[in-house]
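Dropping the structure in here first, questions after.
And now, chain A:
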Amino acid sequence: MARRGRLVIKPDRCTGCRTCELACAFVHSTGGLLGLSRIRIREAGAGPEGDRHLQMTCLQCIEAACVKVCPVDALVRNEDTGAIEVSERCIGCGLCAVVCPFGHMHFDRMLGRPIKCDLCGGAPTCAAFCPHGALEVR
Partner candidate 1 sequence: MARIGNAKQLAEYRKQVKASKPESRKAIAVCAGTGCKAFGSFELFEAFREALARHELDRQWDLRATGCHGFCERGPLVLFFPDGMLYQRVKSSDVDEIVQTTLKQGKVVDRLLYTDPQSGDAYIKERDIPFYKHQRRLVLEQNGQIDPCSIDDYIALGGYSALAKALAMGPHRVLDEVERAHLRGRGGAGFPAGRKWKTCRGTESDKRYIICNADEGDPGAFMDRSVLEGNPHSVLEGMIIGAFAIGADEGWVYVRQEYPLAIERLELALEAARAKGLLGEDILGSGFAFDVHINRGGGAFVCGEESALIASLEGRRGVPRRRPPYPAVAGLHGKPTNINNVETWANVPLIVGKGADWFRSIGTEGSKGTKIFSLVGKVNNTGLVEVPMGMPLRQIVEDIGGGIPGGKRFKAVQTGGPSGGCLPADKLDVAVDFDSLTAEGSMMGSGGMIVMDEDTCMVDVARYFVGFLKFESCGNCTSCRDGLERMHELLTDITEGRGTDETIALLEDLAATVKATSLCALGTTAVNPVQSTLKYFRDEYEAHVRDKRCPARVCKALISYTIDNDACTGCTLCAKRCPQDAISGQKKGPHTIDQDKCIKCGICRDVCTYDAVRVE
Partner candidate 2 sequence: MERRFKINDIDVKARAGEHLLDVARRYGFEIPSLCHHEALPPIGACRICLVEVAWGGRRELCTSCNFEVIEGMQVTTDTPAVQHHRAMNLELLLARAPGSARLRELAAQYGVRRTRFGPPATSPLPNCILCELCVRACEQLGNHALTMVGRGDKKRIGLAFNSPSEQCTGCASCASVCPTECIPVKDTAAGRTIWGQTHPLVLCKVCGAPVMTERQRAKAIAKKGLPEEYYDFCESCKQSTASKRFASIVW
């Protein structure tokens, strides 16, 4: 099935400028609270050309632990984009965030909801704003 853009991460191009985090936070929350960004930049030590960085965000796993653990089938794959999305069925038990092996899901106690990448409906904003071509949509 033809899916709209896949998000491709190129860590070697990342400078750690965190524009992606900001862009994500702005489309997913009013006021761009950085804590609500679905993508996170991690430092990965020093390399020959300076500090290295890694962009960490949901991998949209095929056999996702979060989907398996959800008691109310609230995590649903969007067949158009391939993203696993948090639906209105979520009752806020927090198990998905606990079981994600990569820590890509964040449970926000204030909202009573998990926060995760939804690929912005097929056109990831982070990629559009990355000044260094470190995030690409293919």
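Inclusion criterion for the candidates: all candidates are chains of the complex that A comes from, given by their letters.
To be clear about the criterion, contacts are C-beta pairs under 8 Å (C-beta built on N, C-alpha and C of every residue); 3 or more make two chains touch, one makes a residue touch a chain; residues count from 1.
These numbers come from a predicted model, not from an experiment.
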| query | Which candidate, 1 or 2, sits against chain A in this complex? | reply | 2
| request: Sort out for me which residues of chain A touch candidate 2 in the complex. | output: 11-12, 40, 42, 44-45, 47, 52, 54, 56, 65, 68-69, 71-74, 87-95, 97-107, 109, 112-113
